[in-house]
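First up is the structure itself, then whatever we jot down about it.
Rather than the whole complex, this shows some of its chains in their spots.
So that you can tell them apart, the chains are marked A and B in the order they are listed, and the count of residues begins at 1 in each.
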Amino acid sequence: MKKVSIIGATGYAGAELLRILHNHPEAEVVHITSESHAGEAISDIYPHLKGIYDQKLMSMKDIEVIGQDSDFVFIGLPHGHAMKVGKALENMPVRIIDLGADYRFTDTDVYEAWYKVPHIHKDAPRVYGLAELYREQIRDAKIIGNAGCYTTASILALAPLAKHHLIEVDTIVVDAKSGVSGAGRSAKQANHFPELYDSFKAYGVATHRHTPEIEQAIADLSGEETVLNFTPHLVPMSRGILSTCYAKLKEGVTADMVTAAYEMMYGKEYFVRLIGLGGYPATKNVRGSNFCDLGWHIDQRTGRVIVLSAIDNLVKGAAGQAVQNFNIASGFDEKLGLDMVPVYP
Amino acid sequence: MKKVSIIGATGYAGAELLRILHNHPEAEVVHITSESHAGEAISDIYPHLKGIYDQKLMSMKDIEVIGQDSDFVFIGLPHGHAMKVGKALENMPVRIIDLGADYRFTDTDVYEAWYKVPHIHKDAPRVYGLAELYREQIRDAKIIGNAGCYTTASILALAPLAKHHLIEVDTIVVDAKSGVSGAGRSAKQANHFPELYDSFKAYGVATHRHTPEIEQAIADLSGEETVLNFTPHLVPMSRGILSTCYAKLKEGVTADMVTAAYEMMYGKEYFVRLIGLGGYPATKNVRGSNFCDLGWHIDQRTGRVIVLSAIDNLVKGAAGQAVQNFNIASGFDEKLGLDMVPVYP
């Protein structure tokens, strides 16, 4: 039984962690924090938790107590803040799973260029927390930089093609669509219900911060420097990401070779479901679960492969992946607490 | 470990049963049936089940085999069909939990008047399957007529008031609202996506078949014959029922007496959460879970009590309640397999 705490528990990812951990047989939530709601019960902030989690939120000013009491700390803070926590816990045995961006980049210059803040923990012993790709490194990591939501969907979609050198990496276009929970719980006019209902739009074209994270992984897998287009869109729904990925196939690559690459990489992965050649994942099919569903299509006319990838942004794209990483880092069965059937319809 | 089968597994309630039973430590699904999809894998009908349930659907022509192999049979068939299954399994030790209406009525004349079909199993040894109210009778029942979705929300809302004689039962008005999954999975133009999106309407005014079911329970609790208004509405969402119940308070009844009645009846119930006097349940707070959230309001100006009740129509209103009844009937902890945190947001 591991003791875990959540720093920044009142965001959607924090609440989702509580949901998942409640059914985890080897985790006990010891502390949860919120700066704006310290002293209040979490079930006052999230009434759906009433009777399940009624404990009080504390401030992260008590980070030392938290660090001492916990085997693992999950961090659900905005970027720039997690690394302060990481520094503070540097010399304690507690391990860290950060759901934000601070520990995702090997090259902190890239982080600084896209996130516009100085990185204060450049030498942190960290690993990129995308379980299917970096499982071995995750096992013993002090700090796990949990992969982002769009990036998880997009990297899992493209990884077999990049690793097996089946595509021209400079032709990659990732067109991704997310439910609104990806934007967090803070009220903004742009995400006010009537503004989004029955509407669809793009945002962050050519500037979204998940771009370099996808590039880093594709470069790592392919061995080639990678610059690509990533375009996020807002879908009028709560949960789910669908990522539609395009790339030119290399000369001579066949549909069978593409399919073989997916089977080789994911054939034994429980959380990656291969819908197959010609398959159509839908976000509803993974809602509330840790699955990533993949389907791929070859367009002979244009020589492009189109890969479709669906996840629940709050599960495989955030809290579920964090628990999957926690399981790996703890030596547990990777499915512990995550063996949930998608909530359909 | 109990062996269970599902007759009519391809409706939404059947699929929800599979979702819940997957995490039930003491249940094993042995057979699932569908007449229209016999021979197909359930995951071809419901792709969200891929990798979790890939077993084949059989026909219920093999009901004897199913009966022999199972400790419990869950029935998810349209009304009029479950009683045929009940008859067929009459002399076998298997126990039955019917999610439809066939076994809900003490007086089969009422059933016949509202459902317009002759009842062919009038002497069935049955109990009304609303766990919080009929727990003792459920323990040893051969056949459990699982309470309906609207009725569960409405009866739980009104029960303490009826039982403690706090309201005039002839003034009861139940105005209920349901997500579209309550209408089943069959495509109809009325439930075609663009027809319902950004729209709201009533249906079945003064004629809906859940009316006599609510009346039966209120009469049973209050000891008074009960005739009431029940009006269902369709909300453009997938899951959830909110029931708004109105009744005149009897002379001299105070807010404290009302609150006391709720606390007396439900104070120890895990699945009924008392949001309290002045409280506002929301369907999102119970989504994907077996909870029923209750809030009550007293209008001094009109002398009425207004009770708000929220459930997930597919869980507490169908599959979750069925599993709760299964737990009671099996002598298990009532929370087994049902201790799920609502899926928020």
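A few points about this structure:
Methods note: contacts are C-beta pairs under 8 Å (C-beta built on N, C-alpha and C of every residue); 3 or more make two chains touch, one makes a residue touch a chain.
What you see is a predicted model, and the numbers here were worked out from it, not measured in a lab.
Each protein chain is a copy of one sequence, and the assembly as a whole in this entry counts 4 such copies (shown in place: 2).
Heads up, the rule we're going with is that only the chains that are shown with their structure count from here on.
Contact residues on chain A toward chain B in their complex (touch as defined above): 12, 15, 18-19, 22-23, 46-52, 181, 185, 197-198, 238-239, 270, 273, 275, 282, 284-289, 291, 293, 339-345.
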